[in-house]
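Only a single protein chain was left out; the remaining protein chains are all shown in position.
Here is chain A:
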Amino acid sequence: MGRDLALIIPEIAVLLTAVGALIAEMLRRPRIALVVAVIGLFVATGLTLRLVGTDTTVFGGSFRIDTLSIWAKLILLPATVLTMLLARVDVGGSAREGTVYSLLCFATVGALVLAGAGDTMFLVLGTLLTGLATFALVAYPDTDPATEAAMKFFVFASVTTAIMIFGLSYWFGAAGSTLIADLPAMDKMPLAVILGFVAVVVGLGYKASLVPFHFWAPDAYEGAPLSIAAYLSVVPKVGALFALTQVVRDLPPETGWTVVIAGLAVLSMTYGYLAALVQDNVIRLLAYSSIAQSGYFLLGIVAVGASELALTSIILFAAAYAAMNLGAFAVAAATGRTLNDFSGLGRARPLMGIAMVIFLLSLVGIPPLAGFVGKFLLFAAAIDAQFTWLAVVAIVNTVLSLAVYLRIIVPMYRAGNMAPAAPDPWLGVVVITAFAATLIIGLAAQFFLV
């Protein structure tokens, strides 16, 4: 028991941080809540570093301390810190500011639970924990659009999670255990396996906003504070995709799960970019883009078990995606929510403009940026697993994505009437951090391949 607790110290640290931030808020000291949260998350990240290289399970195999869950912490904890700085700009000075930081920590705990899930009950726990915290965060501004967004989000989440729980009951019935590692035992009941898997895909697919479970995402992103939209597009999504990876690692290949995942990949990438192509609202555009990017993750997930590159590619792309997507949202926070707001950005604020161009080109996958290395490895994993056709579809979508992101870049270099202005310093910190990460992750890819 002592060993198990020692291995989940980072998760405990995040949980304590959430409580600490809440206490500071109760004392009406929101700034202190922020400081506590940021320090706590950094401490948790530091505590994770000494675990690198560990590959074991705790609590009777129900929670995994492996490459995926360790990297989830190393990626998602700093990402949460960056969203908190964004949130400070967004909701700073509002009535219950400190609860935002606390809720962000709770939601991150949920994502970490998902990423290390070794037991189907942890899938449910993680989904609910992240869900409950993020419903409240979306509704935080207490405006009509935010409330509407939160309602849609809530209803959608409740139904999909219920379906997941229902499906998991089949797995429990067939395998006689809730451990994911025991799933191969049910190879005698193919129908139960596939029913359960489809249900899990529904539950995690909503969280990862995969098509066709994505309907809530554009509305929720649009209604929520920008920082929360940025958070939703990164932390819960990566948590859910890592959870899906944990599930398929132990799923027998005969069940045909790869076909389901490959189909979802095609749908998500293609529909996401096609829908993004007609958006005039940058937040909705980024929402659809994040739907499409989830599809790219599936290229790695489809190769789990068949290619050694699969896990590496998923982790590397998650890091790249977190950096470039948060960066793009941060620039949007400094600029505006419509495409028109971006006209002239590149001329009036050249540094902000260059940063945005780098983020967007990285989202396309232009070398040598982070997104390129991530997608390159994802393609390699898919081809290695005999899914060359899927890599071809992904490549065609990459061209489509260029058209999408150029819709933001092109007006940036038109003559506009934007006045040069220095952004909020904390926003600057977020942009610079994301910018540096986007440049460095590509060149320092070796670091992720241990």
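One rule holds in what follows: a residue touches a chain if its C-beta (ideal position, glycine included) is under 8 Å from a C-beta of that chain, and two chains touch if they have at least 3 such contacts; residues count from 1.
As a working rule, contacts and distances are computed from a predicted model.
Of the candidates "AzlD domain-containing protein", "NADH-quinone oxidoreductase subunit M", "AzlC family ABC transporter permease" or "RNA polymerase sigma-70 factor (ECF subfamily)", the chain left out of this view carries the UniProt protein name "NADH-quinone oxidoreductase subunit M".
The hidden chain makes contact, of the residues A:Ala287, A:Leu309, A:Leu326 or A:Met418, with A:Leu309. For the chain missing from the display, the contacting residue among A:Ala150, A:Leu377, A:Ile408 or A:Val431 is A:Leu377, taking the whole complex into account. Contact with the chain not shown here comes from a single listed residue; of A:Val36, A:Leu402 or A:Val430, that residue is A:Leu402.
Residues 309, 312, 361, 366-368, 372, 376-377, 379-380, 383-384, 388, 391-392, 395-396, 398-399, 402-403, 406, 410, 413, 443, 445-446, 449-450 are the ones on chain A that touch the missing chain.
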